[in-house]
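A selection of the complex's chains, in situ.
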Amino acid sequence: GKQGAEEAGNGSGKESKRESINIGMLKLTSSAPLFIGIEKGFFKEENIDAKAQWFEAAQPIAVATAGGSVEVGATGITASLYNMVAGGQKLVIVADKGREQEGYSSSAILAPSDSSIKSVKELKGKKIGITQTGSTYHYMVGRVIENYGLGLDDIEVVPLNSIKGLMDSLKSKQVDAVLLNEPNITTVVKEGYGKVISQVGEEIEYQTSGVFFSPKFADNKDVAVRFLKAYAKAARYYYDAVLTKKDGKLIPGENYDEVINIIAKYTDQEPDVIKQGLPYMDRDGKLLEENIKTQVDWYAKEKLIDKAIDTKEIVNTELLEQALKELGK
Amino acid sequence: MRIVVENVAKTFIDSKREVTALQNINFSIENQEFIVLVGPSGCGKSTLLNIVGGLLSPSDGSIYFEGTNDKPNLAIVFQEIALFPWRTVFENVVYGLEEKGASKQEIQEKGQHYINMVGLNGFEKAYPKQLSGGMKQRAGIARALCIEPDLLLMDEPFSALDAQTRTLMQEELLTIWNRTKLSTLYVTHNIQEAVYLADRVIVLSRHPGTIKQIIQIDMPKTGRDSVQNREQFEKYSNQIWDLIRHDAQEALLEG
Amino acid sequence: MITEPRQSITNRVAFLEQKIPRYASVLGITGLLVLWEIICRLNIVPPLFLPAPSAILTDAWDMMITGELFKNLFASLYRVGIGYVIGAVLGISIGLIVGFSKWTDAIVTPIVYSIYPIPKIALLPLIILWFGIGEMPKVTIIALGVFFPVVINTFSGVKNVDPVLIKAAVTFGSNHVNVIRKVILPGSLPMIFAGLKLAAGTSLLLLVSAEMIAAQQGIGAMVLHYGNLMITTKLMVGVLLLSLLGLLFNRGLQWLENKLLPWK
């Protein structure tokens, strides 16, 4: 319960100094644990003053984190992040912040509803809209079509820069298919101009986004662990509220409405919309470490990263393990 | 054929004020007559010349050719020279012929004839910017002569030239004029120039420009600068200078 | 009485003097606006594609009342203001120095001219790397965009100062410092102002690019925001505000120029 957690927090608190931490993030549902952590005071319990720094796009978050403008970044894991690490900008991925998981709807490939395309296989030679090159969308499209014996050379990837651009292009049929995430998938299907061809989570396992630390912050072990303790606590809170399943079906957990409202408040969206797209996350915020290696290899193969990098350089699971150990349960 | 300027007046209406530049101008240019307009700065010489040249409407009065049924042919030599910079000397000289639709052969012949007359042979293919000031104005004169006009108008054609070039050009103009005998209206500041060239000198006064006096120059057209004519030349010059002096001094002190 | 045949001379270039009534210039713009409104009212194009002027005005009014407009305006004015001042001051100082010494001129000018044509927007990722995501990179982009036209105009201004004026100053006893201060600076001011006016346009152009970097407030950010959401009416409010700002900026500089250069 709440009481226990607070005790644990205070117990480890010793005479910890009050730290001010800037978190770079987007106003997206996948940042839910961070919203919860701030809103419910989990960070405060660890004597951390967490401040949200809102960004408009994912990539600047990584840049800002590596450059130390913010201590913590929370966003999609993109090729640019790997390239920055390869270019000498150190940052470490420490925790999960959303992934594609079988049985949980998150991202999908859609085609116009009256399109003749029914399966991924038929995408050969077609235009597929993504947000940007080297983005998670790029990766997902590339990996999903590989399952059907296609490569990036067999399709035309069209960068459309924004989700809104993807939806508009699908509506006006300027592209043959697009990759979209929830809640937009539901919107598109409801409005009737698109149909799902393939759920990404059914095809691949993918660590979509993560929480990463600037090198300086990662070295400040005490605070880093305290931060992750709060984060893990928030992740559990999130998982228990919205990701619990019964008989293979999602059911609202305890605090369901509270979590939805927190997310709605931070993302300036209607609660009903939020309910459509709640991404899967590990209950303890643990990373899919081996998937990071898969990503690096794939990006390298597609020449989207410049130099191969060692996964060990950018993944740090020790901090989280330490935090979980302290957190218990 | 005679050109009559009748009761011409001109008032410029600005946003701020009205300027009466000319008033009560009456004179005529007889056939083959060389008329020179002199007057201090700002007295309306250019205004009058532009009205006669059909480049400005008079506020009052009219200008007409008497004794002809054809549309009269005008040519102007501008103070600013106004050669087309993108045309060679030859192309500039024959511009008027071209616009009149003359035959290729006529253009070639007449063009060359007048280029030779002003002493620009060898420079047919040069662009204006490659010429000295004096040469540019010769080309301007050739362009005007080339259409063989019924009336030739010249607005201070030599004022941008240095004193010596100017002296030489005056001599040449006289030589050319003696060959062509065109009716001419010539504007100048320079009293010597006026006496040297004119059959009659019209002296304008300032504010508003009115005709102060018309002076008949009773000297032979050639050799006016020779020693025997010296005294008469001086007399005319002084007469004109006395008419103008006061106005010129006033003009000098108006910003 | 027998009169001889006459041929009147009339003005053949009257078309050059044709006077146009004052209202003509207003006519064009109003005509366009009315046409635009009519097209929208008749639903010839859907409002998403082309919002009606009246709809834009209504939204602008709403945004003014909620304070959204001013909040964004001030954020942008602040950025543009600082960036503009930094770029202009650097541009003028370097321009004066470079223009006066033939050596610095020969060395610096080619560098300036080869960096000038680089589209600043292509450098966005690098600028984020260098300056982070705060106000710094935004101000830097604007300052950069302002610097180049100003520096180039300043040193062409310096080089266009009539050498006879410099000779006059030296003849009447000026030393080098006074030549710069009393002749070269005032002599190049008109060109400097031309550069400043050019830079005013550029600074607003780059404002949109600059506010692509993680900005929550600002007219550029607002335009991008409503562009992403495809709320075209509010997008147009931003666009028109930018163009209005450009006009005002230019007028302001013109006014300043008339004040500072009464001798022009």
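Just so it is clear, A, B and C label the chains in written order, and each chain counts residues from 1 on its own.
Keep in mind that, in the parts below, a residue touches a chain if its C-beta (ideal position, glycine included) is under 8 Å from a C-beta of that chain, and two chains touch if they have at least 3 such contacts.
Keep in mind that this is a model prediction, so the values were computed, not measured.
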item	value
Assembly formula [one copy per chain kind displayed, counts for the whole file]	A x1, B x2, C x2
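Note that only the chains that are shown with their structure count from here on.
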item	value
Pairwise touch network: line, ring, star, complete, or other	line
Centre-to-centre distance between chain B and chain A (centres being mean Cα positions), rounded to whole Å	87
Cα-centroid distance, chain B relative to chain C, in whole angstrom	47
Approximate Å spacing (C-alpha centroids) for the pair chain A, chain C	42
Multi-chain contact residues (two or more partners), chain B	none
Contact footprint of chain C on chain A as seen in their complex	24, 53-57, 59-60, 63-64, 67, 69, 162, 164, 168
Touching residues (chain side chain B, partner chain C) in the complex	52-57, 62-72, 74
Chain B-touching residues of chain C, taken from the complex the two chains share	4-14, 17
